[in-house]
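Only one protein chain is missing from this complex, and each of the others stays in its spot.
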Amino acid sequence: MPKFIKKISKKAGLAPGTLVHIGEHKHEKVKITLIDYDATQLKETELKEIEESFYLKDKASVTWINIDGIHQVDVIEKMGSNFGIHSLVLEDILNTDQRPKAQDFDDYIYIVLKMLYNDKEELKVKSEQISLILGKNFLITFQEIEGDVFSSVRDRIHRGKGRIRKMGCDYLTYALIDAIVDNYFIMLETFGEKIESLEEELLENPTPQTLQTIHNIKREMIFLRKQVWPIREIINGLLKWDSQLINESTDIYFKDVYDHTIQIIDTIESFRDVLSSMVDMYLSTISNKMNEVMKVLTIIATIFIPVTFIAGVYGMNFKYMPELDWKWGYYGVWFIIASVIISMICYFKRKSWL
Amino acid sequence: MPKFIKKISKKAGLAPGTLVHIGEHKHEKVKITLIDYDATQLKETELKEIEESFYLKDKASVTWINIDGIHQVDVIEKMGSNFGIHSLVLEDILNTDQRPKAQDFDDYIYIVLKMLYNDKEELKVKSEQISLILGKNFLITFQEIEGDVFSSVRDRIHRGKGRIRKMGCDYLTYALIDAIVDNYFIMLETFGEKIESLEEELLENPTPQTLQTIHNIKREMIFLRKQVWPIREIINGLLKWDSQLINESTDIYFKDVYDHTIQIIDTIESFRDVLSSMVDMYLSTISNKMNEVMKVLTIIATIFIPVTFIAGVYGMNFKYMPELDWKWGYYGVWFIIASVIISMICYFKRKSWL
Amino acid sequence: MPKFIKKISKKAGLAPGTLVHIGEHKHEKVKITLIDYDATQLKETELKEIEESFYLKDKASVTWINIDGIHQVDVIEKMGSNFGIHSLVLEDILNTDQRPKAQDFDDYIYIVLKMLYNDKEELKVKSEQISLILGKNFLITFQEIEGDVFSSVRDRIHRGKGRIRKMGCDYLTYALIDAIVDNYFIMLETFGEKIESLEEELLENPTPQTLQTIHNIKREMIFLRKQVWPIREIINGLLKWDSQLINESTDIYFKDVYDHTIQIIDTIESFRDVLSSMVDMYLSTISNKMNEVMKVLTIIATIFIPVTFIAGVYGMNFKYMPELDWKWGYYGVWFIIASVIISMICYFKRKSWL
Amino acid sequence: MPKFIKKISKKAGLAPGTLVHIGEHKHEKVKITLIDYDATQLKETELKEIEESFYLKDKASVTWINIDGIHQVDVIEKMGSNFGIHSLVLEDILNTDQRPKAQDFDDYIYIVLKMLYNDKEELKVKSEQISLILGKNFLITFQEIEGDVFSSVRDRIHRGKGRIRKMGCDYLTYALIDAIVDNYFIMLETFGEKIESLEEELLENPTPQTLQTIHNIKREMIFLRKQVWPIREIINGLLKWDSQLINESTDIYFKDVYDHTIQIIDTIESFRDVLSSMVDMYLSTISNKMNEVMKVLTIIATIFIPVTFIAGVYGMNFKYMPELDWKWGYYGVWFIIASVIISMICYFKRKSWL
Partner (left out) sequence: MPKFIKKISKKAGLAPGTLVHIGEHKHEKVKITLIDYDATQLKETELKEIEESFYLKDKASVTWINIDGIHQVDVIEKMGSNFGIHSLVLEDILNTDQRPKAQDFDDYIYIVLKMLYNDKEELKVKSEQISLILGKNFLITFQEIEGDVFSSVRDRIHRGKGRIRKMGCDYLTYALIDAIVDNYFIMLETFGEKIESLEEELLENPTPQTLQTIHNIKREMIFLRKQVWPIREIINGLLKWDSQLINESTDIYFKDVYDHTIQIIDTIESFRDVLSSMVDMYLSTISNKMNEVMKVLTIIATIFIPVTFIAGVYGMNFKYMPELDWKWGYYGVWFIIASVIISMICYFKRKSWL
């Protein structure tokens, strides 16, 4: 639940553009990493102060500044004033409860996305907000905590393999978004496997826990869908705005990410359909079991209640009960009892309850 | 329920533009507050008569007239004729059962919204209608009762901090709408917390009361959605109309409110999904309990009904019943009874009902 | 049900434009009322023959001809040929099973709507079709039976109060549509009150009748929605066509009706949501009651079936049953019985079934 | 089911445009009827060979060639080559599993529709495909079997009444489509009556058969909707294409059919809503009955199980049971039994189970 809405009440009432960090409170220093490259050279350093990166703003090479940790408001502020970022954007970067979106400010494009992690044990999707500011020669990324899904992108930059070193900031932006979206696939796979194993569980031995798990996955799918759906609009925006910051030759790559997003949404929808159908299966299985229980009760009760009555009759103490004195009376009663039982069983067989 | 439709029948049949106050009847005098400011000066007074504010109509400073209470029709009427407001607008201001909307009248823009309050105890959303009339140099707001969510805006005006004193009426309008929308977040948080606690209740000890509460929250969500949804259209309208009353530099702020609105709608939808899934969980929990009850009944009945029959047989009073005279007859019956009970228990174990 | 489709088979196979009255058969003479007014004068007469109104066709004053009863086909025919109305329109006027719609014929606009009445006892919505033909200087209205919701409009014309006498036929059209739509609100109120009282009934003492009533109201809501939904299109059409017959200054009034229509649809949707949720509540209440019944059965059966067995054992007539001769045997059995009962009760308490 | 998909596998793999008759196999000769008319003359003949009609292709009068039976591929082929029809169209005419659609080929317009028949006994909708080819001076119609819904159109042509003789092929096309759509109304009426009678059955004596019938009607509604929905697109197309083949003065007639189609769809939707609500009613009625059964069981069992136990106690054969020797012991037991029964009944009354 806390995933769906965070405590943002501490912000309500402040002036727009007031920088307040909304999210978990942290104390470590933010980590600033700088990668500066073009086709021929590559420099990677960890910065002590954000100011060390300012001289690169207008350099033609691709500058990627990655900031892990957004709880140090002054770092964001200095960054903002140097790179000319609107205060509402800075506010959005600090508020980790953003809906994924993209905004075009002519000089730069602001994109906010969610990196999703999947705790395999718990089947809980954990999300981390990542903000990207794409400028002419720079890309600034803000993450909530250290650790991301970009190692493959860094690798490709280091090895100089593929297109990445030959292309600009827009391609880097694409590469990062692609890495994030690719990671969604991995998450869906984990869920897909879990759903598969749940299906077997459902056929073999469904428990209330099974249903609980189905509901949990369903909720994670709701959450996931909420995160993935807006990415379509983001990429549509990037392609449509005709911004100078995005080269036409990069368009095809963004279209590729777009296709992936559609595929993820399709898969989420399929999962939701499958999960709904699993809930139905669960309920009908349970109801089948219940019916079986009721049948056993009915069979036992309908067989023995009448014959108990017969035994009760001949347990009465009336003085004048002729049958009691008959020689074969007792055996006759057993015969009647047996007839009742057998005819009952035949009746059940005919009704196919046995 | 009364939330969904108010008694407006007393108005049906009157000429359009006839001013009749639709809402709770009240007797206190309306309270009129005037705040007039620009970057350099600030004046705040409580007015006795609405006429005292008329000289400010064309003054270049920002004039914010706030009227608490709309039951004094003459106040509204004088205001309307001085500021040149269309009689249909005045009628709408008085009718507190409006759907949120915005209308552009060239000289002024009319916006109607709902302030929502959340009674924590009852989980009932209470709504108060607020009408805004944005003119060139003035903003008039009408509230049903005293008390609002604008204290932070007033604060910012007083302290002269942030942009608010440097900007015009359009920014003030934005600030008020933003305050209203921010308040929705606080309400959603309350509901979010309640939903979280309901979820625990659902897992531990669900009662019919739990279901009732889920249904109540669901209904509040329906109500909330109905109030929030039109705000998208309102802001879309403000941005699209290209009105002279709204400065282009304010657009980005309205877009920010728009994003918040989308986020609120998203959250409401998520809540509704979660609540639906909670109802399903509740029903399956109840059905599980029922199954358990039925199982106990079945086990007890299927074990004891047959053995009671056996005891009944040897309670019969036939003269000729050889078993009764056997020495170990009684113990033999106990042995049969025990066999039946044990085999029944084994059967249940195999069916995993025990 | 008959509300949803009327006997129109008697018309199938006739040439289009053939005038056949579809609806209940009636014999009384149609009643024709004429109101002719402008800002300075007013004339109201009941006409014997429709021909008496023809001279007014091109007179500049506003001429409102109201015809109660559409079963006299010749009246409609004469009217049609004099005022130049297309035969398909005349056919539509006679067919009381029309969907609300508006059509622009340059010289006149044809609008068909439903007046709805609410029989408080039965909670049944009754509908009457009203057709409006708006020409340059005339408005002709056709009603199925006498009695309508326009008394307030007539009143305003008589008293010369408000705008109505100063404005043209388009405003009169608006006033009539507004009166019809206002009446929908009154109907919704009645339903709202009924829903409220049903909610209390649901909490206190739900019966199958309660469910039946909920279903009935649900169906009326389906019917209502079907009638109200097209009004949006009608007004959109009127505003969009840019017809010469509708003055620009009247547009704002039609927009007002449009807003009301949206509000009615919103309310209907809310009612439907609430009613659905009430059905769920009903079903879960019933299922709770059922569970309670089952629990009582289980408790009684599981307590007494075992102890009855014990009593049965000592009712056996074996010759050699040592317990029967024990001095405290009888009391011992009572002790065993009491132990069983008490331990059962403890078990139920632990399961919280008691 | 076979209604939803026909055996078209025998066609898969053939070249497009290959003429193969898809539908029931038949042997009779196709029947070709020719009606040629204008305002002054009328000629109706049954043709032996299709070639006899070819000379009329360019004659100014309206030529309506109706072909009953599409199993003679050569007739279709000759027709096609003479009137210049595209081979894909001929293929579509032969394939009786088409979705209703219209296609504009400049020289002619191809329309395919379904005539629906309603077998009153079975409540099964039977469909027959009708293809129309509207040329400049001719209209060719293809039906699967003899017998159609056009007798009223033929009548009007014969009697020369109404507009039909004065107007062109487009009006004839309209008249035929109108006849088909009018027939849908008659079908809906039959269903409406059945639904009404089902409703009464539901209130009085619902059986599983009732539910089966509701489901059957629901399915017919699904089928009907599938046939009617595309007609909107067809007529929209006819109006939008601005084809020379359709006179502007005919537009208003097509709009009329359009309105009828909307009304039919509306009615189908209402029926579906009503049927869904009837299923809910059925289920809750059944569940009410079940509850009543359970209550009777509970009442009988909870009253008699305890008192049977009491009787069982005094049926024990212990030597020392003081009560057995009391003079009023027997009556005392009856008193206890009566007390138990009465208190049980009171309990049930309080729970309102009786």
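The letters A, B, C and D name the chains in turn, as written, and every chain counts its residues from 1.
To be clear about the criterion, contacts are C-beta pairs under 8 Å (C-beta built on N, C-alpha and C of every residue); 3 or more make two chains touch, one makes a residue touch a chain.
If you're wondering where the values come from, they're calculated on a predicted model, not measured in any experiment.
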Practice prompt. Could you list which residues of chain D touch the chain missing from the display?
Written response: 1-2, 4-5, 7-9, 11-18, 86, 88, 97-99, 101, 103, 208, 211-212, 215, 218-219, 222-223, 226, 279, 282-283, 286, 289-290, 292-294, 296-297, 300-301, 304-305, 307-308, 311-312, 314-317, 321, 323-325, 327-330, 333, 337
Worksheet, complete the sentence: It is residues of chain A that touch the chain not shown, namely 151-152, 155-156, 161-164, 175, 178-179, 182-183, 185-186, 188-189, 192, 195-196, 199, 252-253, 255-256, 259, 262-263, 266-267, 270-271, 273-274, 277, 280-281, 284-285, 287-288, 291, 294-295, 297-298, 301-302, 305-306, 308-309, 312-313, 315-321, 351, 353
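In the analysis below, only the chains that are shown with their structure count from here on.
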Worksheet item: Which chains does chain B share as contact partners with chain D?
Response: C
Worksheet item: How many degrees of rotation map chain A onto its copy chain D on CA atoms, rounded to the nearest 5?
Response: 145
Item to complete: Could you label the chain A-chain B interface same or different, taking same to mean over half of its residue numbers are used by both chains?
Response: different
Worksheet item: What whole-number Å value describes the gap between the mean CA coordinates of chain A and chain C?
Response: 42
Practice prompt. Just give me the whole-number Å value for how far the CA centre of chain C lies from that of chain D.
Written response: 26
Response to the item:
Each of the following residues of chain D touches two or more other chains, namely 315
Worksheet item: Which word fits how the chains touch one another: line, ring, star, complete or other?
Response: line
